[in-house]
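Of the protein chains in this complex, one is absent; all others appear in place.
For subunit A:
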């Protein structure tokens, strides 16, 4: 079991993601997680107001079940296959994060407590940060017609030029946020209450 609890090598993970896509293709489906966000809008009645959500959600049930599996997989991996050590990110990244107030490596887990701990949500700026981040994910993926699974994996594997454009967009946004905005924002977000 020890090889399961260690972090998996990137090549193993890459192959398994490709096989996930293959399994869904052979089942007559398309690997794309962000479509579930649209289905959820339909489920809460958005189709009554906007055509875009007037879809047969039953045809998307498989994808919602897939997302439920992704939750279950996260539970299994952290409950029985957990690596006791913090994620071994590079020394440069660690030094940068420390400089903007993120105490790393501290504790376990995959997200910084300074942004995700429940008591941080009492601070308006931290609350707003997660809300805006989530909003951009939902708005952006639907505008682009897909996310990392739909464009970066499925689209690029199918040699789709539009998907390459989308992935370039992912990086433009990611780089602007990481280099031009987060270095100035994170000190405020990580400051003690």
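Here, a residue touches a chain if its C-beta (ideal position, glycine included) is under 8 Å from a C-beta of that chain, and two chains touch if they have at least 3 such contacts; residues count from 1.
To be clear about the criterion, contacts and distances are computed from a predicted model.
Student: Among "Cytochrome c oxidase subunit 1", "ABC transporter substrate-binding protein", "YeeE/YedE family protein" or "DMSO reductase", go ahead and choose the protein name stored in UniProt for the chain not displayed.
Tutor: "YeeE/YedE family protein"
Student: Can you name the residues of subunit A that touch the chain not displayed here?
Tutor: 4, 7-8, 10-30, 33-34, 36-38, 40-41, 44, 46, 49-50, 52-53, 62-63, 65-78, 81, 83, 87, 89-90, 92-93, 96-97, 104, 109-112, 115-118, 120-121, 127, 129-145, 147-149, 151-163, 165-179, 181-182
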